[in-house]
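Notes follow once the structure below has been shown.
Missing here: one protein chain of the complex. Every other protein chain is in place.
Chain IDs A, B and C follow the sequence of writing; residue 1 opens each chain.
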Amino acid sequence: MVPLNYYLILGALLFSVGALGVILKRNLITMFMSVELMLNSANLTFLAFAREWNQVSGQVLVFFVMVVAAAEAAVGLAIVIATYKNRKTVNADETASLRD
Amino acid sequence: MFIFVALLLPVVALLAGRLLRPQMGHDTKLRPYECGVEPETDARERYSVRYYIIAILFVIFDVETIFLFPWAVIYDKLALFGFIEMLVFLGILIFGYIYVWKKGALEWV
Amino acid sequence: MDSFWLIPILPLVGFLANGLVGKRLPKQAVAWIACLVVAASLLLSARAFYALMQVPPEERHVIHPLFTWVESGDFVARFEFLLDPLSAVMMLLVTGVGLLIHVYSVGYMWAGEGFYRYFAYLNLFMSSMLLLVAANNLLLMFVGWEGVGLCSYLLIGYWYFKKSASDAGKKAFVVNRVGDFGFLLGILLAFLTFQTLDFQAIFQQLGPEGEFAAESGKWGTLSWIAFLLFIGATGKSAQVPLYVWLPDAMEGPTPVSALIHAATMVTAGVYMVVRLNPLYSLTPGVSGLVATVGIFTAFYAATIALVQRDIKRILAYSTISQIGYMFAAAGVGGYAASIFHLSTHAYFKALLFLGAGSVMRALQNETDILRMGGLRKYLPVTYWTFLAATVAISGVPLTSGFFSKDEILVRSFSSGHTVIGIVGLATAVLTAFYMFRLFFLTFHGEQRLAPELRRGIHEPPPSMAVPLVLLALLSLFGGYGYGYLEGFLEPVTGEPLPARGEHSEALVLLTAVASGLGILAAYLFYVRNPTWAAAAQQALGGAHRLLWRKYYVDELYDRLFVHPLKRVSDHFLWRGVDERVVDGAVNGTAGLVRDLSGFLRQMQTGYARAYATWILLGTVGILVYYWMGG
Partner (left out) sequence: MPTDLHYLAILPEIITAATGIAIMLLDPFTAPQHKGRLGWLGVAGLLAAGVAGAAQSGRTMTAFGGMVQLDSYSVFFRWLFFGVSIGTILISLQYLKREGVHHSEFYALVLFATTGMSFMAASVDLILMFIGLETVAISTYVLAGFKRSDPRSNESAVKYFILGAFSTAVLLYGIAFLYGQTGSTRFDRVAEALSAQGPSAFFLVGLALLLVGFGFKVAMAPFHVWTPDVYEGAPSPVTAFLAVGPKAAGFAALVRVLYSALPDMENHWGDVLGLVAVLTMTVGNVAAITQSNIKRLLAYSSVAHAGYLLVGLVARNELGISAVLYYAVVYALMNLGAFTVVVIWSGAGETRVHLSDYAGIGFRYPFLTGCLSLFLLSLIGIPATGGFMGKVFLFAAAVQSHHVGLVVIAVLNSAVSAYYYLRIIVIMYMQEPAAQVPSVEIPVPAAVALVLAALGTLLTGLYPSALLDLASRSVLAVR
């Protein structure tokens, strides 16, 4: 059986990759995918803990997160499409007219 | 030990394939396969925005169904109450479906 | 005397009436409403005052609760008013002088636009001041405290279309906020210390049986409370270093200046110190500071007043100086003397401002005294009343100002504060000099008026002349009730005055001599030998310029506080709407600042990625903080 720590480390790595993706990538879709990666790393952590505690409640939580993430994905895609319609680009750095 | 085997295996397999297969690359063979029809444009073109809308709607309705699995597993325990609960849940989904339909999001313009 | 709670409420009613429907009312109605509510308050104050006199001294303490304002756990603040000798005197003074100023304003403001607005503000001003005076706890007092600040801002900036006026209004408000900052901290600290904000409850804890009596003499929590509250007082009462707003406050209509300088607003700080005299008596360190700041301000402002040319500006500095006297008196323990000077000052300062208003009105808003002169024969009523006020403020014997100033000096010397007494005497000389300089230059000598102003000089209408005459009488004869006032205030100010020291006769003489010296010098310089003045100015060029520019304090404050704050905001956190402006500013600053600001400006670049970076950095920051075991 794979020890808990392996999952946690993998989760942390995925989370970091996701966070760095948001910061380094310029494409809105890619940034959004990176956020999804972060959410899923949290999911993985949850599942690992749920198995450790031998509970289902952690897994139920993951269900909810997945649904929420799906809704978020839908809204996010819609917003990105609207952006594309307005500006003909999905480059995040080009949608930066609001600033100080 | 195991990790070495695991790392070695794909390398060996790919190398073996490369060495053993016949080298007969020509133009037709490298072309994307479109059921025998000559491809007209580059495959990496932009999709119609319609696909995205369908995709968005699909994602939502698809993922909602994961709630059906745990429900089905313990359906016997939940009995009538569970049945009504699931009806409410599906009812809300169907409301959403009606909304989408009436809004014309399912039309292919 | 149960109806005394109406005293602060009635002007509020007037404010609401004029503020809400005043626009649709004829001017007469607006004026009647505004004056009548104040008159009613005056009558009620007089009745309350009379009623207090009828009862024995130990019963002169009435609390009228209106409702429980705040109650949460041990935090209780009631909306209740206190009637005791101190608040009775103050209410009488505020409503009395206030009423005269209201009546005067009817004539003064008649021609202008927004008549109703002016009187609405004026009533609100009265209401706030009366609330401050009548409050029975620190929090309610703070409401009035902020209220007068707000109203002064509205009234100083009343002629909003004048940039100088709106700037002055803003300055008054912002400087007052700095003081209020201290005041609010003082209140919070007081609450922390006493667990209550009620005056009586606080005084009980400060009394001989209370737990704080032991702290007396050391610089402890009590001193901090007193100190912080005093910071508030320096703002509201225009003392060093927060006096800068008052000279600019003359941008408002002249009757407003009269109200601010005489009865309301600037006296609030003095009133607060006297009201909290048990606290200040227990904190000699802070009291000493109060006295020092007061007498320093008195002297300092008087020197500036020596060379100013603007009639209202001179009066403004004289107010700062006179309020300084009051603080000096309160600081050396002469609380009754302080209130006494406050009341006589209210008479003659209101009169001086109203007289100045009358002069300005006759001269179509000319304020430069070097372009006046010889007005005596054109404006006899103004002349004589102004003279009454001038002799009073100069401390000419047997006028009200003489008695109150003498009282302060006696208190200083007899309590051992010799330096304060000596500076006070010197200031008295200066006061007499600059006031008579103003007087002579305005009313005597040759006429230096612009030709087009000479025609049309006319005396004010009766509605303005009557308040002048009444105030003149008060200025001359208002000083005779001191013995009685002192006894009346005793339940509040505590200590019975020790028998006058052996030097007191000498002091009376000295005070008289001081004022005589000043007057004589002014007479020599400005009537007898006008060339001397110019020669003196020539000879003392540097000193004169220093005084004329008011010690460059405004410029200093701009440099020290206003610019840096703006700069921090500009360079570090603001990427300009008009980038050229900001870039220009940044290019003009030193390299280090540019680097730093360039780094910090990353915060609002508009890039979502950059924002995510900040969030991530914040996360890492908190994690590191915990990791380090913080």
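Keep in mind that, in the parts below, a residue touches a chain if its C-beta (ideal position, glycine included) is under 8 Å from a C-beta of that chain, and two chains touch if they have at least 3 such contacts.
The structure displayed is predicted, hence computed values, not measured ones.
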_Need the list of shown chains touched by the one chain that isn't shown._
A, B, C
*Would you indicate which residue among C:Trp32, C:Phe181, C:Phe477 or C:Trp548 is in contact with the undisplayed chain?*
C:Phe181
*In the full complex, which residues of chain B touch the absent chain?*
78-79, 81-82, 92, 95-96, 98-99, 102-103
*Could I get the residues of chain A that touch the absent chain, sorted low to high?*
8, 11, 15, 18-19, 22, 28, 31-32, 35, 38-39, 41-42, 45-46, 48-50, 52-53, 55, 57-58, 60-61, 64-65, 68, 71-72, 75-76, 78-80, 82-83, 85-87, 92, 95-100
_Could you pull out which residues of chain C are in touch with the chain that's been left out?_
67-73, 75, 114, 139, 142-143, 145-147, 150, 157, 160-161, 165-166, 169-170, 173-174, 177-178, 180-181, 184-185, 188-189, 191-192, 565-566, 568-570, 572-574, 576-577, 603-604, 606, 608, 610-612, 614-615, 617-619, 621-623, 625-627, 630
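We take it that only the chains that are shown with their structure count from here on.
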_Report the inter-centroid distance (CA atoms only) between chain B and chain C in whole Å._
78
*Within their complex, state which residues of chain A touch chain C.*
19, 22-26, 31, 92-93, 95-100
*Partner chain A, residues of chain B touching it in the complex*: 49, 52, 55-57, 59-60, 62-64, 66-67, 70
*chain C - residues contacting chain A, complex*: 573-576, 601, 603-609, 612-613, 616
